[in-house]
Each structure stands twice: as structure tokens, then as C-alpha cells.
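Structure in C-alpha cells, see below.
One protein chain is absent from this view; the other protein chains keep their places.
Letters are used for the chains, namely A, B and C, taken in the order the chains are written, and counting of residues starts over at 1 for each.
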Amino acid sequence: MIEASFMSYIALALVLFSLGIIGLISRKNIFIIYMSLELMLNAINLMLVTLSKYFGSMDGQIIAMMVIAIAASEAVIFLSLIVAMYRLKKSVNIDDFDTLKQKGTL
Amino acid sequence: MKYDDIIYLLPLLSVGIGAIVLMMLSPIKSFSINRLSWVAFSFLIIALLSNTLNFGMVYSVTPFSGIFSSMIVVDTFAGYFSSIIIAGGIVTVWVGTHYFEKSNMLRGEVFSLLLFSVFGMILLVESRELFTTFIALEIASISLYSLIGFQKTNIRRVEGSFRYLILGSFAGIMFLLGIVLIYAGTRSTNMIDIAKYLTTHSSQDMTLVMAGGTLILITFLFKIAAFPFQNWSMDVYESAPLPITAFMASTFKVAIFGFILRFVLIDFHELKNIWSDILFYIAILTMLYGSFLAVFQTSLKRMLAASSIVHTGYLLIAFVSINSLGESASTSIIFYLIAYFLSSMGAFGMLSYIASDDHLRVTYEDFRGFSHVRPYMAAMMSIFMLSLAGIPSTIGFIGKFYIFVGAIESGYTSLAVIGILATFISVYYYFKLIALMYFYPSPEMKGEIPPLKGIPPLVIALMAVLIIWGGIGNTLISYFPGIDFLIDTAKLAYQSLFM
Amino acid sequence: MIDSLFLILSLFALLGAIGMISLENTMHSALSFVVSIMSIAGLYALLNASFLFMVQIIVYAGAIIVLILFMIMFLNIRQEHAPKEPNKFPTMLVVAIVLIPVNYLIFEAFSKMPHIEDFSVKIDGFGDIKMLGVELFNRWLLPFEAISILLLVALIGSVVLARKKERE
Partner (left out) sequence: MNSFFLAWIVLVPFISSILLGSMYLYSISVKKIPNSVFTFLAVLSPLISFILGVLFFIGLENGASDYIYEPYTWLQVNGYIISMGFLGDRLSIFMVLFITFIGLMIHIYATGYMKGDEGYGKFFSYFNLFIASMLLLVLANSPIIMFIGWEGVGLCSYLLIGFYFTEPLNVVAGNKAFIVNRVGDLGFLIGLIFLFFYVGKLGFDYGALEEYVSIVPNHILTIIGIALFVGAMGKSAQIPLYVWLPDAMAGPTPVSALIHAATMVTAGVYMVARFHFLYDLIPNVGLFIAYIGAFSALFAAVIAMKQTDIKKILAYSTISQLGYMFIAVGLGFYSTGLFHVFTHAFFKALLFMGAGAVIIALHHEQNIFKMGGLRKKLPLVYTVMLIATLSISGIPPFSGFFSKDEILLKAYSHHEYLIYAIGLFTAALTAYYMFRLFFVTFYGKNYKEHHMQSISWSIKAPLVVLAFGAAFAGFMGLPDVFGGENLIDGWLNMWSGKALHVEYSVEYILMAISVIAGLLGILVSFLKFYRYDFNQKIQESGVVYNKFYIDEIYNFLFVRSLQKLSVFISVVVDDGIIDKTVMSLSNGFINLGRIIGRMQCANTRAYAFFMLVGLSSFSLYLILKLG
């Protein structure tokens, strides 16, 4: 049985963080990409809260709370941009948005 | 409680209040665009003037240290950088007024968001606590995301904004992880405490701090568009409205450097040589990548975006040599930032000024024979190009000179050689524009280009004059401030970091 | 007791995360993410962060995720709208391999921290709302104020970006 030590929390947070990066890069669905970013923030929060307990100081928890606020503010921008994008192209596939591609002509 | 501390916070407060006032004014329809820009301008100029109150002194104050628990510091360094940032805001306001009017997308919110962005950047250079820095970065970035995607019916704008948002958030998350690691390693997020911890515990294992610092460095490299974190910049610079591109390319870069210099010089003073090897290669790759990208562009906007990657490379040269020559390398970075700020802000500003109702003039071909239609504008544009290319007697040359000499002095001769090579390549794509403007007959376009009238061209012309002034030095009239003045102030700024 | 709770919660958190990044359907994926979020909230409770436990449930699960779900339904994204992703799993494998050095570095760095035998806090009321509030308004006032500005910026930004019609 694994002891619920400091390191096991960190390991869990790291795995969640990596899963977030994996989702960000390998998925095409805009919503899932966004949720992957949120997952990474959650993983970092978990680390912060763990550190807060480890150090016996509230700093970690306070930062974690403010990170949630930052995540909320990013969420607003994200979702309004997603709406704008969906209105324009009727697609949630991020690879469809490539109008800025470098043209190879001189 | 000391109420006179409020003087030091005046720039920050003035910009912040200005942003909120503009937000409230923007729904009022009777308030014309011109009036809004005057409001924005007056708040910015108050901020700039209050910055000059302490000019020329070495000072370092932590205003309201009890309330804010020393998380914010106002020193010569912050004053220097925030002055540049506010100046960038002022230029963007004036140039932007004209552009947004023309492209029919101006609303008061633009100015509000712009001032919020300036607010975030000032907080970024003044903050001495890593998490506050992160929030400041987010304030600046989120305003920029909104400004880029402002015209939401334009697919390019929205797409660029979204790409920047995803990648910027990703980079922001790395920054956050870096803060967490440093916090885990030192139990503090305050830069002074971290520096103290690092000097007193130098025998201990520093893997956490190193890893955290590296992650923060990656965010920094992302924001200044260094290889391999540079791809976004081309797309975002191209998609953004021109004044916003100007603001991002020059002012934001200044702010980011303001933060990272403080971070590296204070926190990693003892350990900053750990990155020198990898930054060495990054500087080379950045310069090469940018040069390769810039030479074949047809769009001027893209070329300037690509060349801004090259300029990042030059700045990184000085950044590499920072561990052997702290003061002079930082000074040369600061000086080069000013040089680059003036030149690129001028070039982008000119581009956005000549945008007309139905035609954005952003490709090389649009400038064919330009000098015959608008000779003064062509002359200014040439000055900006000459300065970007680093031709002697412009400020850009002196900036490059300092960087290359510093690189050679600290033993990075190969970096200097590659930098000079990149400069030579850059002459090709900058002079292509000059050649097109001067050596071709002009098509019929006189009616479309706005004449030199109003404040925007005045601002642009002022920058052109400053470029020449900085290049020839304090020299023609010796008691007038010139580059020596700038460099001396930059040195004071450096010294104020260690007070 | 705590250990087995940790195991169950972390299992759910991982399963939820894996489900989120691998499920085809956007809606399923979002629901799977809720599982992960809730489990993390539970972990916060285990870590003596009772206030954060609530914030996590209210703000994340209650607001952000609901917003996402609402948006998915609002835009009426059905399975046939979802992008085709045949190479999803190979890409994941590649990314996972590239991630190894990052994870190794951070894990190694953390494991070098001084070991604490008894991983529990002795302070009374650690992590509850009072302690958090006192700390927040004493030492973290500046970031707090900055966050309020950030939310204001996000507000303006979203109004600008989501406004239905361009005003002439």
C-alpha cells in the first residue's frame, strides 16, 4: 500500500500536468484543448496545496485560490473567442484555422 | 503610513485610473474618438511626467511596504522601463486613433484595454514578487488577446488572437510551474527573499530553483519570440491590427526584458551562468531562423515580424554575456531596447498611418515609388529601416555596436560574428524597401494616402529625429542630452537594482 | 483511512483526466473532466485545505465547467461536428515520450526536498476561511488587488469579443 506521502501527491500532480500537455497537443477539438489547459492549472494547484501543507504555511493555498481566479478570467476570454470562431467557420477543429499560413511565394 | 509614497505609485495609479475612466466613457456615444484619445493621452502623460520627478537619481523605494508587504518596488530601473512603456502607450494611442478611425473599428474599449495593458506592463517591471509578476503578465496579455481579436468578424484577427491565447496560456502555465518550483525550493516568492536564500544556502541542492528558473526563462523566451518558442509571433503580429502589432513588438518586449533582467540579476546573480551554454545556441538559432524567415517575405508586416525575431537574437547575445559583464551587458540590453523600440515603433506606426479606407499598405509592392508621392514619409521610413539595419549614424548602429563589442569582450566572438552576419543579411530585406520606394516610378495612389496632418505624423517624425539624434550622439551640441545620457541613466538603473 | 481515500481519489482524478483527453465526444469529455475536478477537490480536503475544497467545487465544477457545458450545448456541437482524429493515440505516445525528461527533472527536484516523516499540520484551523482571509488581506493584498484588475480586464475583453453586433 502506497503511503500518502508528500511525494505521492507531487507525482499525481505531475501525471495530471503531463496528461494536460498530452491533451493540448494531440487533440484537435478546441474545447478539449481548453480543458487540457485547465487540467494543467489544476495540477499546479494541487502541487501548491501540497506544498502549503508541507511547509505548514497558507501561502500555497492563497496562490492556488488566485490561480483559480486567473483561470476564470482566461476562461471568459477563451469561451468568447470560441464563440467568435465558431460563428465564423462553423468548426471546432483547431486545424481548420490556418488562414495565417506562410505562403511560399516570393 | 507614509502618504508621500503615493508619488512613487503615481504612474501606475494614473494609468489604472485612466483605464477605468475610459472604460466608463466608452459606452457614451457622444464622446468622439478624438476626445477619447485625448483622455487616454492625458492620463499617460501624467504618468510619464510623474515618472520624471525622480529622474537622474539612484533610488529604490518600496511604497506602502506595510500594506503591500514589499511586493512592489519603485526604483530607477522600474522608472526607466516604465517610462519607455508609457511612451509606447502614447505612440500607440496617437497612431492607433488614426488607424482605427480608418479601419472603422475604434471604440473606447480599445483605449481602455490599451491602458490596462500598459498598467500590467508597469506592474510587471515594478513587481518584486513572482506571483504578482505572473498576474501582471496576465493582465498585459489578456488585454492584448482582446485587442488582437477586437474585430471579431475578421477570421484572421480571431484566429491570431486564439492562437496567441492558447500558446500564451501554455507559456503562462510554465511560468506558474516555475514559480511553484522556486517556492518549493526557497519557501518564498519574493525576489529579495529568494536572493537571500540562494546566497545563504549556496551549498544546498538547487535543482528545484534551477528548474523553476528555467521554466520562467522559457516563458520569457516565448514572450520575446526566441527559437523554438517563436512560431506564434509571425502569425500574431500579422493578424493583429497594426498599432497593436507595434505595441506588442516593441513595448511588450521592453516590459518582458524589464522583468527578466530584474529576475536574473537579483535572484540568479550567483547562478546565472547555468544557462549560458543553452542560451548561446538559442541566440544563434534565433538569429538564423529570423534571418531565413525575413529574406523571402513579401508582406512588410511579416518581414518586420520576422526581423523582430532577429532582433531578439541580438538581445540574447547580450543576455548571454550578462554573466561575465553584468553592468555593461545589462546597459547594452537596455540601450538596444530603446533603439529597437524607436525604430520598430516608427516603422509600424508609419505603416499604420498610411493605411487608408479600403487598402492596408503592408506589402513591399505597395511601396513601389512611394518616395515620389510622399517624399517626407518615405524619408522617415528609410530612417527607420536604416536604424533597424544598424547603419552608422542611427541609434540602431550604436545599439548593435555595444552588443557586439560586449560579446567579443566576454569571449563570445562566434556570437558576434553570427550577429554581424545576420546584420548583413538584414540589410537585404530592409534596403529592398528603400530601393522600392526610391527607384521605381509611382503608380497612381496619391489620393489614397493621407497627407501629413495632425498629431500622428508628428509623433512618428519625432521618433525619426530621435533615431538620428541618438545615432550622431550628444555631439553636435555637446550640452544637449544624447546617447551618453541614455547610457548613464541605464547604468543608474542597473545600480538601483542592488540597493 | 486517509491513504485509501487518497488512492481512490487519485484514481478517479487520473481516470477523469485520461477520459477527458481521449474521449471522442466533447460532452463526454467535459463530464469526465468534472470527475477529475471533483476528485482534486477531494484531495484538497485531504490536504487540510477546506476552503479551497469549496472554491474548487463552486468555481470550477460549478461555474467554469458548467459554462463549458453550456457553451457546447449553446453552439449545438454534436458528434458529427467533432473533428476526425485518427492519429490521436500515436501523437499522444510521441508527446508522452518527449515529456519524459521534463517529468524526470521535476520529480527528481522535488524528491531532493528534505523528507518529513509526519506529513500533517498541527496548526488549528489551518486552511479554513478565517486563516486564509487574514493571510490574504495582510500579506497578499497587492496580488489580490491585481487579480481584481485582471478580472475587470477579462470582463471588458469578453464584452468586446462576444458582443453580438458591431456598433456603427
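Keep this in mind: a contact is a pair of C-beta atoms (placed from the backbone, for glycine too) under 8 Å apart; a residue touches a chain by one contact, two chains touch by 3 or more.
Because the structure is a prediction, the values reported are computed rather than measured.
Student: If the full complex is used, which shown chains touch the chain that is missing here?
Tutor: A, B, C
Student: Specify the residue from the set B:Met191, B:Ile398, B:Leu415 or B:Leu433 that touches the hidden chain.
Tutor: Selected residue, touching the omitted chain: B:Ile398.
Student: So one chain is hidden, and I want to know which residue out of B:Ala171, B:Ile460 or B:Ala490 touches that hidden chain in the complete assembly.
Tutor: B:Ala171
Student: Which of these, B:Ile7, B:Val58, B:Ile192 or B:Ile420, touches the one chain of the complex that we don't see?
Tutor: Spelled out, the listed residue whose C-beta touches the missing chain is B:Ile420.
Student: For a quick check of understanding: of B:Phe150, B:Tyr289, B:Phe384 or B:Tyr494, which residue touches the chain that isn't displayed?
Tutor: Counting the whole complex, the residue in contact with the absent chain is B:Tyr289.
Student: Spell out, residue by residue, where the missing chain touches chain A.
Tutor: The list for chain A reads 21, 24-26, 28, 33, 94-95, 97-102, 104, 106.
Student: For chain B, enumerate the residues touching the unshown chain of the complex.
Tutor: That gives, for chain B, the contact residues 159, 162-163, 166-167, 170-171, 174, 206-207, 210-211, 214-215, 217-218, 221-222, 227-229, 231-232, 234-235, 274, 277-278, 289, 291-296, 325, 328, 372, 375-376, 379, 391-393, 398, 401-402, 404-406, 408-409, 413, 416-417, 420-421, 424-425, 427-428, 431, 435, 438-441, 473-475, 478, 484, 487.
Student: Which positions on chain C touch the chain that was left off?
Tutor: Touch with the absent chain occurs at residues 95, 98-102, 104-105, 108.
Assume only the chains that are shown with their structure count from here on.
Student: Once you count every C-beta pair in contact for both, which comes out on top, A-B or A-C?
Tutor: Greater number of contacting C-beta pairs: A-C.
Student: What whole-number Å value describes the gap between the mean CA coordinates of chain B and chain C?
Tutor: Roughly 32 Å, centre to centre.
Student: For chain A and chain B, what's the span in angstrom between their mean Cα positions?
Tutor: 27
Student: Distance-wise, how many Å sit between the C-alpha centres of chain A and chain C, to the nearest whole number?
Tutor: Computed from C-alpha means, the inter-chain centre distance equals 7 Å.
Student: Please set out, as single numbers or ranges, the residues of chain B touching at least two other chains.
Tutor: Correct list: 131, 135, 138, 142, 145-146, 149, 152-153, 177, 184.
Student: Using the touch definition from the top, which residues of chain C touch two or more other chains?
Tutor: 106, 110, 113, 139-140, 143, 147, 150, 153-154, 157-158, 161
Student: Give every residue of chain A touching chain B within the complex, in rising order.
Tutor: Touching chain B: residues 17, 24, 33, 37, 40-41, 44, 47-48, 51, 55, 57, 59-60, 63, 66-67, 70, 73-74, 77-78, 81-82, 84-85, 88-89, 97-100, 102-103, 105-106 of chain A.
Student: Name, in rising order, each residue of chain C that touches chain A in their complex.
Tutor: For this pair, the touching residues of chain C are 2-4, 6-7, 10, 13-14, 17-18, 20-21, 26, 29-30, 33, 36-37, 40, 43-44, 46-49, 51-52, 55-56, 59-60, 63-64, 67-68, 71-72, 75, 77, 81-83, 85, 88-89, 91-92, 95-96, 99, 102-103, 106-107, 110-111, 113, 116, 119-123, 126-127, 131-132, 135-136, 139-140, 143-144, 147, 150-151, 153-155, 157-158, 161-162.
Student: Under the stated contact criterion, what part of chain B meets chain C in this complex?
Tutor: 16, 20, 23, 67-69, 71-72, 105, 107, 109, 112-113, 116, 119-120, 123, 129, 131-132, 135-136, 138-139, 142-143, 145-146, 149-150, 152-153, 177, 181, 184-185, 205, 207-208, 210-211
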